[in-house]
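Complex shown without one protein chain; remaining protein chains in place.
As written, the chains take the letters A, B and C, and residue 1 is the first residue of each chain.
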Amino acid sequence: MNRRSLLGLLGVSPVALAGVPAFASSDKRTDTKKGAAPAGPMLEVLNPRGTPPPITLIPMAKRLDTLDGKTIYLVSDGFPGADAFLNQISIWFKKNMPSVTTVYRLKAGGFADDDPKLMAEIKDKGNAVIMAIGH
Amino acid sequence: MGIPSAPVVTKAFKDLAVLNAAKRGMPHERICFTPHPVWGKTPEEVRAYVDGPDPVTGKPFMKEVIDALTAPLSEEDKKSGAVTVSTGPATFTDTADNLQEFYLNNGYTDFLPIILPTEERVDRMLKATSHKPDEVVGKMAAGAYPPWSYDVRQVAASAVMAGCRPEYFPIILAVASSGVASLFSSTNSFAFAMVINGPIRDKLEFNYGIGALGPFAQPNATIGRAWTLLSKNLGNGGIPGDTYLGSLGNNLNYNNVVIAEHEDASPWVPFHVQKGFKKEENVVSLFRGLGVVPGQVARGSSANENVQFDHQMSDLFSTFTGFFGALIIADPLVAARLREQGYDTKEKLIDWLYKNTTQTVKDYKSRNYAYLFDYPRALRGDEPWATWYKLPDDAVIPHFPRASDFNIVVAGGQTNAYPQAGNLSYGVSVSIDRWM
Amino acid sequence: MVTIAFKDLALTNAAKRGMPHERICFTPHPVWGKTDEQMYTYLEGNDPVSGKPLMKEVIGALTNPLTADESKSGTITPPTGEPTFTGTADNLQQQFLDNGMTDFMPIILPTREKVDAMLKGTSHKPDEIVGKMTPAQGAFPAWSYTVQQVAVNAVMAGALPEHFPILLAIGSTGISALFSSTNSLVSAAVINGPIRDKLQMNYGIGAMGPFNQANAVIGRAWTLMSKNLDGGGVAGETYMGSQGNVINYNNLIIPENEKDSPWTPFHVQKGFKPEENVISFFFGFDITQGQGGKGLGMKPIPHYHEAMSANVAPFASLFGALFIVDPLVAHGLGDLGFKTKEAIADWLQKNTTVTVKDVKTMLFSGLPRGPEAASLTDDSVIPKWQKADAFNFVVCGGQTNPYHQLANMSYRLSVSIAKWT
Partner (left out) sequence: MAPRLDTLHGKTVYLVDTGFHGSDVLLHQIEAWFSANMPDTTTVFKRKAGPYAEDDPPLWKEIKSQGNAVIMAVGH
């Protein structure tokens, strides 16, 4: 499925996804009909796509009024650089919002796996999460 | 030479030897065969070959050798003169389905579906160049065979078949004009690469970002494929057992390694400019060798801020043969990091890699290609091999004979600081503009 | 917080997972390899997507009240497009290419007639569910697909009905050939059993190259399936390999040369009978040729085992080592005393070593866990792989030269092809 049609359906403007110039996306091509294809017998062909599962919308969690006095978990997904980056965020909070407590945690398991123990701990002791992804 | 000669060939090369002798004008050459292989056999085992029968004729091997040198020549053996080789009729007519099958069964394809080269489609391709359809573009040989020549129209047919759009045609012509086939007849299963530089990369929407080397863009896919189709159809290459002998084969031969350089994101001079072209010129540069491997696995790639890409590459090259060069394909993130380390030119990095990628003479001599390719050159006095073969076993020598064996291009989508590296040698750069 | 390189991925993935309005904050890319000072500069700078101060965005993401859209729940069925397309042959070729449904090369157009002919290659019903596939487990929801949907892709790749059971077997595993990672990974399939000869597959000269229809189309169909059946292979969204890999066009298809091999066929090693038709899957970094390494030039008998051990030096221990050896190499190893695949695997496991210090500089290699790990120092020499089953061997090739190729790939699983005939 074309990601633009999906996002359109979900109410996200495709403009938000305007590609980095280096990406050669097929969406870019504008001259498809250039050199007009010759007339020939019309064929009917089948769509090769599989069947994606339905998407269940998840309402986002209620936001906090303020971060002052709150505990923020800084969660690393384990990619190289994420730990050092989150450490800089905790330094930023110490400098700029010293009433915020930060707790660093490395998520257990593969990068795509859930870590239920950590999620339970955060639910119990934390007020918000900053998760770092990418490297 | 004028002196009777008896070629001795192992049985695995029977078709090749017989066909090649015929194509070179000696259809009746007296070739004697031994079982295959002789490499890796003990002298005793090989002696049994000599005492035993020729596996092709079934007659005693040494009797065949002596007969080859002494039996009188027949009239056929003495013949001289030219013989024309036919490649069949100019066109074929049938239904689309039957023609797909016909092209496949006749070895005109890579065994994947093609766009049928109808006159109309070929004409549209021909409109993308100012060159005349009957102009001779070049000559191409499948390994040791005599080369075939071909004109612009013949190149256009292979370009259509590969699925190229007409605007890609000048690149295909430039590749064809080089005479470099992407299917080389050797028992090695060689791989081929092309680097594309200049504004044409953006004009044709080449992918030099995420997945640059993979199946994610039409020009990358079809231009690479066209090289293999024209190597089959115009150079008569790619016939297993005849014009192709790679024992295991190479998956890269389907589409070849097509690398459009990510010039904008590179901190260095583009590859074609290094080769003396102007930045605004469109150029294709060709490489040949063993293959491409990922660099992020090697030593020097630890998950901290001290990523040493220079050391990582040097480590990766330990399994490369110095017979071919090293083509580094650096993601822009790798290039930027190397630039920060102080390598502000490709030449500086190459100089470091040349000096720091080393091996002992003992290890060098244990390499297959050293004996096969370098030792004969040492015998002829070629340097540095003549010197290397005189050094003691524990002497330390460069892994690659010359700094010019290293080449660097920048490509990739910057999702991760990973390089790839090809054990590939630079061959030639050709102007694409000349074929517009 | 996501680095800018993953912007498309993060936004589309959040949408597919039901949070189209998730508040994602972006930093410049990369953070790996940057100093603390450089990263702190990121924090004091702007979010490269919104252009607003990054930490203000972070705090806003956690504290700004939710909008009505952000609070929405419910279910959406994503559209998959029209069931059929109509046009001239040339227009349809272009339309399939433009819609990202191909590998950017010509296809056989999947007309009803051709798909029906393909469906005759199996006894399974067209609407039977074959399996589920995702470009990356856990990262993307899996899509399901029917026998007919696989058949459409099979036609497009140029496959014949007799190739279809192998493609269904591939589909049944749910393994994508275009796994999404920033690494540009590759997939391989080893084919064993009488079907190799029935389909006239090439396991001789040029086995892994473009010289045989069955080898070519089976490999290509796998990639088309990996694009169309699970929405994979969209660069920047469901494919993130920074540099990509040429092998993804047709994948490594390796029919074993059982008749010229002195060793047990691969599927028999995995518990199948010799007469069963089996496809076995491998996954990992890449493939390279062994003739450049040390040891093969030794006379008179090449030291194949030493060459193989030297050649895996840069491999990551995250994946194993798959050796594709010409029958001449298998016989040569036999002459050197390695009479079984297990014997050479055992020797390689014991003799392929690395120092702890070196492992620490290899991003995709790891140290042994367990009690013995405590006693290791930087100078300790340890086996690169802890178990001999990290080494796998397949015999393939045309015996023109005693060469081997080697792949930094792990074995995943084997499935019966017969089930899908």
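Here is the rule we use: a residue touches a chain if its C-beta (ideal position, glycine included) is under 8 Å from a C-beta of that chain, and two chains touch if they have at least 3 such contacts.
Bear in mind that the values here come from a model prediction, so they are computed numbers and not experimental data.
Colleague: Which candidate, B:4, B:146 or B:199, sits in contact with the chain we can't see?
Modeller: B:4
Colleague: Just one of B:62, B:136 or B:428 touches the chain that is missing; which is it?
Modeller: Result: among the candidates, B:62 touches the missing chain.
Colleague: Looking beyond the chains shown, say which of B:102, B:373 or B:389 touches the absent one.
Modeller: Checking the options B:102, B:373 or B:389, the one contacting the hidden chain is B:373.
Colleague: Please identify which residue in B:40, B:138, B:198 or B:419 touches the non-displayed chain.
Modeller: Going through B:40, B:138, B:198 or B:419 one by one, B:40 is the residue touching the chain not shown.
Colleague: List every residue of subunit B that touches the chain not included in the displayed model.
Modeller: Touch set of subunit B with respect to the missing chain: 1-10, 12-13, 17, 26, 28-30, 34, 36-41, 43, 46-47, 49-51, 62, 65-66, 69-73, 77-78, 144, 187, 368, 371-373, 375-377, 379-380.
Here, only the chains that are shown with their structure count from here on.
Colleague: So how far apart, in whole Å, are subunit B and subunit C when each is placed at the average of its C-alpha atoms?
Modeller: Here the centre of subunit C sits 25 Å away from the centre of subunit B.
Colleague: With centres defined as the mean C-alpha position, give me the subunit A-subunit B separation in Å.
Modeller: 42
Colleague: Could you list the positions in subunit B whose residues touch two or more of the other chains?
Modeller: Each of 207, 209-210, 216-217, 220, 303, 305, 413-414, 416 in subunit B touches at least two other chains.
Colleague: Which residues of subunit C are in contact with two or more other chains?
Modeller: 5-6, 29-30, 32-34, 89, 97, 182, 235-236, 363
Colleague: Residue numbers of subunit B touching subunit C in their complex, please.
Modeller: Going through subunit B, the ones touching subunit C are 12-13, 36-37, 39-43, 96, 100, 104, 110-115, 162-163, 183, 187-189, 207, 209-218, 220-222, 224-225, 228, 238, 240-241, 244-258, 290-294, 296-303, 305, 307-308, 311, 315-316, 318-321, 323-324, 329, 331, 333, 337, 363, 365-372, 411-420, 423.
Colleague: Please output the residues of subunit C touching subunit A within their complex, sorted ascending.
Modeller: 1-3, 5-8, 10-12, 15-23, 27, 29-34, 36, 39-40, 42-44, 55, 58-59, 62-66, 69-92, 94, 96-101, 109-112, 115, 133, 136-139, 141-146, 148-149, 152-153, 156, 182, 224, 228-231, 234-237, 363
Colleague: Touching residues of subunit C toward subunit B in the complex: what are they?
Modeller: Listed in rising order, the residues of subunit C that touch subunit B are 5-6, 29-30, 32-35, 89, 93, 97, 103-108, 157-158, 178, 182-184, 202, 204-213, 215-217, 219-220, 223, 233, 235-236, 239-252, 285-289, 291-303, 307, 310-311, 313-316, 324, 326, 328, 332, 335, 358, 360-365, 396-405, 408.
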